[in-house]
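Okay, so here's the structure we're looking at.
Of the protein chains in this complex, one is absent; all others appear in place.
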Amino acid sequence: MTSPPAPSPRVVEADVSPDPIDPSRLVERVGHPDEGAVVLFLGTVRTRNREREVTSLEYEAYGAMAREELAAIAREAAERHGASRIAAVHRTGTLRPGQASVGIAVAAAHRDAAYRTSRDVIEEVKRRLPVWKKESYADGSSAWLDGHPVAGRAGEPTGPTAGAAGPSGEDQP
Amino acid sequence: MTSPPAPSPRVVEADVSPDPIDPSRLVERVGHPDEGAVVLFLGTVRTRNREREVTSLEYEAYGAMAREELAAIAREAAERHGASRIAAVHRTGTLRPGQASVGIAVAAAHRDAAYRTSRDVIEEVKRRLPVWKKESYADGSSAWLDGHPVAGRAGEPTGPTAGAAGPSGEDQP
Amino acid sequence: MSSAAPRTGTIGVRVRFFAVLRERAGCGERSFELPAGSTVGDLLELLGREIPELPSGVAAAVDRTYAPRDRELRDGQELALIPPVSGG
Partner (left out) sequence: MSSAAPRTGTIGVRVRFFAVLRERAGCGERSFELPAGSTVGDLLELLGREIPELPSGVAAAVDRTYAPRDRELRDGQELALIPPVSGG
């Protein structure tokens, strides 16, 4: 019930780490002469978010779970859309504007499968990867970003904890 | 009426050349700390097409027009979907399986615009870029691929030339 | 391996906190003793009384997999509180 997701030959890499993301390495990892299309997605830190100037972003992860969850997301998306190979990585630690926080490379025989898989992976990452970011601003303040409540994969949403829910959005900037 | 498309600050590169495609260079060209998403598409030569083993692929282009048309495709897609920066290149000459024939990097503030623009560019490239490919097979034979008839942008499709149309698909492998 | 756990005695569960919850709890993890047969929901209720302003929308993971509130906990498991996620 708590065993890691079954390994899949389609997932050549799924990692959550403080290492900088190298786009060409990801592309090379999935490239194969049987495939006709590669789609790479990079999410990058923006200088501006909701009208505030961002100086840096700190990513915190539940590392052991995030790696397993990222592998599961990649495997499920690849199987759903028929992609052949995926390499996906998510950064932790401090990032500056312009740096990549997430990188997803997908290879497939045809482009439609590659695009659909890529999009699916990033949407699921935002929905359920146990990763959190805290923005630091030019005025010296910082704040954890408002996030997406996770609907438990194993059943219904865990929902607000009884009697303890703070006001909605209290952890916003 | 036949002037090249207006230059656009959104198109940082649009080229058709025999130079190998460098994915990380394309990503770097569009990267910018104001953008939150980069999508890179690579089309690569497959070892197999329609059950035949491909040993190499030769790309021929109407170079001067293809460069202008690729710039126009990129500009139109970026404006349509709100992407900020595009770099797009298409190979000419002889390619081996696994090598990239087309590379499209798109940066946008948000991922939806980046994905939509990327997809739009590759679909339009396949619809109207004046480029042709000839496959060479393991048995020593070769053939121009069946292509997409271009519907003239300036008006209705040019259509079959009167009295001169050969049998449909005669230039297939 | 679904042999019924004993319904008597207590179990030990490690609880992990991340991000805004880690800051509010003042630590990254704590151990709890619970009556055997306790569920994820029971533990969340207990935590809600101890941690000020536990935000809404917190999910739970048991041994690195998202788990519903009616999941029964076993001795030695790790429960992680997952506040709304913001990766990507």
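By letter and in written order, the chains are A, B and C; residue numbering begins at 1 in each of them.
Just so it is clear, contacts are C-beta pairs under 8 Å (C-beta built on N, C-alpha and C of every residue); 3 or more make two chains touch, one makes a residue touch a chain.
In this text, all values refer to a predicted model and were calculated from it rather than measured experimentally.
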| item | value |
| --- | --- |
| Omitted chain's touching partners, listed by label | B |
| Residue, one of B:23, B:43 or B:97, that touches the chain absent here | B:43 |
| Touching residues (missing chain, whole complex) on chain B | 1-2, 4, 43, 59-62, 64-66, 68-69, 90, 101-102, 122, 125-134, 144-166, 168, 170-171 |
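Here, only the chains that are shown with their structure count from here on.
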| item | value |
| --- | --- |
| Furthest chain, CA centroid comparison against chain A | B |
| Interface with the most contact pairs, given as the two chains involved | A-C |
| By mean Cα position, the chain sitting nearest the middle | A |
| Distance between chain centroids, defined by C-alpha means - chain A, chain B (Å) | 29 |
| Distance between the centres, which are taken as Cα means, of chain C and chain A, whole angstrom | 23 |
| Averaged-CA centre spacing for the pair chain C and chain B, given as whole angstrom | 52 |
| Per-residue overlap in chain C, given as positions that touch at least 2 other chains | none |
| Multi-chain contact sites of chain B, meaning residues that touch two or more partners | none |
